[in-house]
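All protein chains but one are shown in place.
Lettered A and B in written order, each chain numbered from 1.
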């Protein structure tokens, strides 16, 4: 268990413009407001989408699944922290479109997307430092928080 | 990029009753607590559900997909703001049920649902005004926030 409590929190709300890129332009919002750590949740729709998943054995992300065409974003969720000195968004996306009268999903770790509409909320943790460092147990860059167990 | 910071935030938590209607009765909670803008997240289950998706070319929502029968709500997520002078909920729903030993999804823009159980959280932004106006780039009613790019 590795956790910290944030007591200085700011709440941002807004939207991206049609044609904006994810995650780039969401990170630009966070940068503009001086966010160093936080959480993100958004809904909306995208006109292109690429998602991936982590391959545990290869310790790398797989070749993305891609789709062009309007796709509803049920949830774009994750967090903001620092990696290699820059603001980094770890975002998972749950998206869907109708096909043959049923819901078809396209979901996973967000690689990139083009925004149709994106209504977002960011909770900034202004008193918390979340730094990603290589974690040998997973092969991922994870928060270097002290283990409290 | 169009975003604002809210510094006066309230947190509501509660549940709807069996037989309540979504989004109507969730909006009634928000009205009762004087919420003018905010975000919503809920989990639970519904006994009827109708979802849709936006058709970009037709600039309108499609004929809803409907289901009757218990459906688990993985996430009912979105926001509260003003449209045409009234409180408006823009809510996407991610729901599922088991079929032949596998997860079957029904998801999209929430049209309506009948509640079995709905445990919700509302974060009210009391110092922020979010007004939806027609946006010609999408054909949707979007928040009239100034563009900061």
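Some observations on this one:
Here, a residue touches a chain if its C-beta (ideal position, glycine included) is under 8 Å from a C-beta of that chain, and two chains touch if they have at least 3 such contacts.
In this text the structure is predicted, and so the values were computed from the model without any measurement.
Within the full complex, the residue among B:1, B:29 or B:50 touching the omitted chain is B:29. Of the candidate positions B:43, B:87, B:131 or B:145, contact with the hidden chain is made by B:43. Touching residues on chain B toward the chain that is not drawn are 10-18, 20, 25, 28-29, 32-33, 41, 43, 45, 47, 70, 72-75, 94, 96-98, 101-103, 105, 116-117, 119-121. Across the interface with the omitted chain, chain A contributes residues 1-7, 9, 37, 39, 41, 51, 53-56, 62, 65, 75, 77-79, 90-94, 105-109, 123, 125, 128, 130, 137-138, 140, 142-143, 145, 147-149.
One rule holds in what follows: only the chains that are shown with their structure count from here on.
With each centre defined as the average position of its C-alpha atoms, the distance from chain A to chain B rounds to 20 Å.
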